[in-house]
Structure formats: C-alpha cells, structure tokens
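Every protein chain except one is present and positioned as in the full complex.
Coming up: subunit A.
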Amino acid sequence: MPQCDTGSLARDGRRGSVSAAAASGALPKRVKVVEVGPRDGLQNEKSVVPTPVKISLINMLAETGLQVIEATSFVSPKWVPQMADHTQVMQGITQLPGVSYPVLTPNLKGFQAAVAAGAKEVSIFGAASELFTKKNINCSIDESLERFSEVMAAARAADVPVRGYVSCVLGCPYEGKISAAKVAEVSKKMYSMGCYEISLGDTIGIGTPGSMKEMLTAVMKEVPVGALAVHCHDTYGQALANILVALQMGVSVVDASVAGLGGCPYAQGASGNVATEDLVYMLHGLGIHTGVDLQKLMDAGTFICNALNRRTNSKVSQASCRL
C-alpha cells in the first residue's frame, strides 16, 4: 500500500501549531462584524466613487444588520484624496440607532472635524513595525502614540469611544517578520491609553493560523480577549483560516470589507481585505450569530461593484450568481 506522506501529523508526531483541542474549543456564540468597506475598502480601490454612491453604500450596509460600519477618514485629502469628502459623507448618511459609524482620525484637527460632522466614534492607527511607521507617517511608534494622546484626551472629554488599530501584526512589508511580543507591547500601550478595542491587522495578509495563534497568545497576556478584534487580509488566501483560529481562541470581533473591496498596496494585483460575505457565510455555517442578512449584504456588494465597474472579490457572491 502506498505510503502517501504529506507529513502526516500522527507519523512524525510534530503537530506544529495544530491541536485536536482547538477544533473542539468553544467558539463565541455571537460575533460582531466590523464593516470597513466604505473606508479601508474604498481607500484602496483604484477608482474614486462619488459622494452620493458612498452614502448609498453605507445606508445599504446599515440595513443588513451590521452593527459597525467604518464610514470615512478625516485625513488630509492631500494624503488620501479618496476620502476628501469625509464631511459630506458623515453629514449625508442616515445614522440608524444601534449602528456605530466610526471614522479614522489621525490627529486632533481630524478629530475635531469628525465630531463637528457628526461622528460619535473614532479610530486611531498604530503599527507593530518601526520601519512601517517611519515610511507611513514619518515618525517612530512611540512618537505616533504620543501624537494620538491629544486625540485620546479630547475623545475622553467628549465621551467619544476610540478604537485602536495595530498594523503589521503578522508581518511587515519592510521589516518582514514581526515579533509577537512587539505586537503585545503596542496593543497594551494603545489599550492603556484608553482604546476600548484593539483591532489586530495582518496588513499584508502574510499570516497563517500558526502565526495568528502565536501572536494572539502574546497579546492576550496584555489585553483581555473581549477587547480584541482581528483584521485579516486575504492576500495569500489565508484570511478565513486565520479568523477561524482567532475565533477558537475567543476573539469575537472581526473586521471585513463588503465584496472584498480594497487591494493590497504592497503587492500589485493581489487582493486585500477579506470579503464580508465570505466571512458571514462561514460564521453562519458555524452557528455563530451575526445579525447580518447575507442576501442584503450581497446586494450591497453588487451595488458598489457596479459603481466601481469591477468584479466582486467575494467567492460567495461569485458562486451565488448563477448566470
């Protein structure tokens, strides 16, 4: 009989990061899906979408049952022209009760403009890589967090919750490997500053269930799992497997982008965000409650893909479209 050996786990005894216990680990009963398509997605698309289309997209997404929709970014249009209409978008959307519409605010000026435009929640961005921070915003990690302390103080005074993002948690386009300890350190700092939630981003999608587990194990020593979210990119097709591992470890907040909007700026032609439709399909298949109507979500995806004149990156959407 052939010894078909794909490196059998039982044979060589080396199970790596895989364990039978993980498969039976209790999954969360509910997961909060954070929809980043209108911001992270559209920001990384080649085509620019008119303001009324963005507003329609956000409103459609709010009707799906999604509880959190990242609406826009109050960054200078000099840096991010796709988000230049941030004020009009915030003023134009219908903010449904029970739905949160966080916006990115890189500094105090952005924060003040955001609140004036009607924002009730904001996000700040850190990174676990010094080189990435230097290339992106021309300062060190500590300096970037120092800049955010102004935002934190203003947010606290205005009773506005702040979500913290940590980029490059499973690898950096410049530094390569990122130590789990570094991710834990930056996450802890942002949590201590007052961020209610830390979204851990695999910015270049290079992570695997192995590195996800290692990173989360380190971070969970410093930040309670209830305050953690994962933001996985699907550049190497690993996103859903990485998200599954995060769920098995107790994470119950997952970021995704409708239709998988937003390519990867570091690998031309490669994909970026994981598609919300594919994530919700998996969560529902696991019996996890999301409150999201998958059909309405697919409709929102179809809408924005038509507006962008592009094919969806969601496999669920592709499969469900029987031509």
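In this section, a residue touches a chain if its C-beta (ideal position, glycine included) is under 8 Å from a C-beta of that chain, and two chains touch if they have at least 3 such contacts; residues count from 1.
FYI, contacts and distances are computed from a predicted model.
UniProt records the chain missing from this view under the protein name "hydroxymethylglutaryl-CoA lyase", selected from "serine C-palmitoyltransferase", "hydroxymethylglutaryl-CoA lyase", "NADH dehydrogenase [ubiquinone] 1 beta subcomplex subunit 7" or "Salt tolerant protein".
Hidden from this view is one chain, which touches subunit A at 1-12, 14-20, 22-23, 173-174, 176, 204-211, 234-238, 240-241, 243-245, 264, 266-271, 275, 278, 281-282, 284-287, 314-316, 318-323.
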